[in-house]
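Every protein chain but one is kept in place in this view of the complex.
Which chain is which? They are A and B, in the order written, and residues in each are numbered from 1.
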Amino acid sequence: MKKLGEIALGIVTGIGGFLEAGSIATASQAGSEFGFQLAWVMLLGTASLACLMEMTGRLAAVSHRSYADLMRERFGVRFFLLPLVALLLVSFLSLAAEVGGVAITLEMATGISLRWWAIPVALLGWALLWRGTFGLMEKGTAIFGLVALVFAVGAFKLHPHWPDVAKALLPSTPSHDRARYWYIAVSVLGASISPYLYVFYSAGAIEGGWTVDDLGVNRMTVSLGNIFGGALAICVVVVAAMVLAPGHVKVDSFEPISRMLVTPLGEAGFVLFAATLFVTCFGTTLEIALAMAYLLAEGFGWAWSQNLRPSKDARFSMTYTVAILAAAVPIVLGMNPFALTNIAMVLTAASLPVTVLPLIVLMNDRRILYRDTNGWMSNAALVIISVMAIALFVAAIPLQVTGGG
Amino acid sequence: MLHLVHEVLDAQLLDRHDQKIGRIDDLVLELGDDGRPRVSAVLIGGSPRARRMGSWIAALARLFGLRETGVSRVPFAAVRRIGDDVALDVEQGDLSSERLERWLREHVVCRVPGSAGERK
Partner (left out) sequence: MTNPQVLLGELVGRRVRDDEGRVIGRVLELSAEIALREHDRDYVVTTYHVASFGHLDRIAGSRFMQQLIEMLGPRMGCHRYLVPWDIMDITDPRRPRLRRPLDPRWHQGPR
């Protein structure tokens, strides 16, 4: 019964947790410029993320050590610097983008500029982290995240030609604007395969005291959660393709996206969109700030747990405090959250090799995983993801230059 | 048989009360009279860590004022247990490598409401 509850929580987390500023922005760009055609990239990203989360969850359940912990211990402090710096950088940019996402919904609701909202949003997020426990946060974001289901409702009400959507799940190359197409593909992958997620997920497995008995739960939550989350993200592509693409609306801010759901759902669509963006960005803000604290604390061996009072893990709690407050700064200074999101997603994609490649060694080490090392299927998946990660590393920056603007 | 790189270097350290107190940033080997190396101490702190990250990181760390005073050198005889973690027979409060933790706790964290007591 407890396990069923955990799986249910995992699925609910997947529904709301998958969508956030990055995925909503990139999915809308994909839909508005290329119709359904980029849906396959969303599928690829979701499947990759599911594999990586399953592996880091398995690592934590079997060895009782988190991803960051093992990266430091197995590869030494010198190598650890690489994923550490890359993760802190892209996580910080994403964090700022999420704070911006929350602030923009408040601007939509009140008319007061988002620059005024950044600090209050950061302070509210910080207060929740300071006072709340891991379980409370996890359940809170999961349940409120269900509002994201409006995208599914919206997509169905628009009556897309579903066989066309299904056809788009197979890879295809564009007939026009190649550079732009691949640029958006890279951003979509960066938005779906977020490294902070597996740092957070494996630390969560430690917080939850997972053991080998939880491997089944791990597999179920990760696959079902990502199926639902990925499907929802494809619904965003569908809505953008049906609503924005015919009018050739160029998506370069959250403004056009915010009216997207008005077509299928009426004025309520605007409110529901704002609520979705608010809740998912806010939940992700908390997750990224915590992931950064987990990463540093585990890597350097500080006391850490979201279930401890801050006085018991001062460095850990100061890390998320500084991160979340600092993330408000670019927004206060007037950086456009949408542009920030795009840069964060492309850099995330470029950073993937340093977080993915080490898994090849970790997941095949019998001294860590005993009987639960990767089978040939997991290894094949990991090799494919690694090759993709290297390709993203090579291509991301040139594509930002040629297809970004 | 103990594998110093695999099992000891970079391992999580615990104090007398099983609190986390950093990681083994370096190990000191002392060459005996016969030339045989013996593990003599554990180093914890920013500057041994920076030294292992490479020469220019170490130079950068010195430039930004990372000093040897923040380093703890614990004799290997104080090791209580070696497993997934390495447990030492020391008090967190006695380690200079934990000064930042104590300073933050006393001067920042404890001045903010809700920082102590039990979590609900």
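By definition in this document, contacts are C-beta pairs under 8 Å (C-beta built on N, C-alpha and C of every residue); 3 or more make two chains touch, one makes a residue touch a chain.
The model shown is predicted, which means the values in this text are computed figures rather than measured ones.
Asker: By the document's own contact criterion, which visible chains does the hidden chain reach in the full complex?
Answerer: A, B
Asker: Can you tell me which of B:Leu4, B:Leu60 or B:Ala116 touches the chain that was removed from the display?
Answerer: Of the listed residues, the one touching the omitted chain is B:Leu4.
Asker: For the chain left out of this view, which of A:Val361, A:Val387 or A:Val401 touches it?
Answerer: A:Val361
Asker: By the contact criterion defined above, which parts of chain B meet the unshown chain? Give residue numbers in ascending order.
Answerer: 1-6, 9, 25-33, 35-40, 43, 48, 51-52, 76-77
Asker: Just checking the interface: what residues of chain A touch the absent partner chain?
Answerer: Touch with the absent chain occurs at residues 74-76, 78-79, 357-358, 360-361, 364-365.
The rule is simple: only the chains that are shown with their structure count from here on.
Asker: If you average the CA atoms of chain A and of chain B, how far apart do the two points sit, in angstrom?
Answerer: 33
Asker: Show me the residue ranges of chain B that touch chain A in the complex, using the header's touch definition.
Answerer: Within the complex, chain B contacts chain A at residues 6, 9-13, 19-23, 25, 49, 52-54, 57, 84, 100-102, 104-105, 108-110, 112, 114-120.
Asker: Quick one: which bits of chain A touch chain B in the complex? Just the residue numbers, please.
Answerer: Residue list for chain A touching chain B: 63-65, 69, 72-73, 76-78, 81, 130-131, 133, 136, 300-304, 307-311, 314-315, 317-318, 367.
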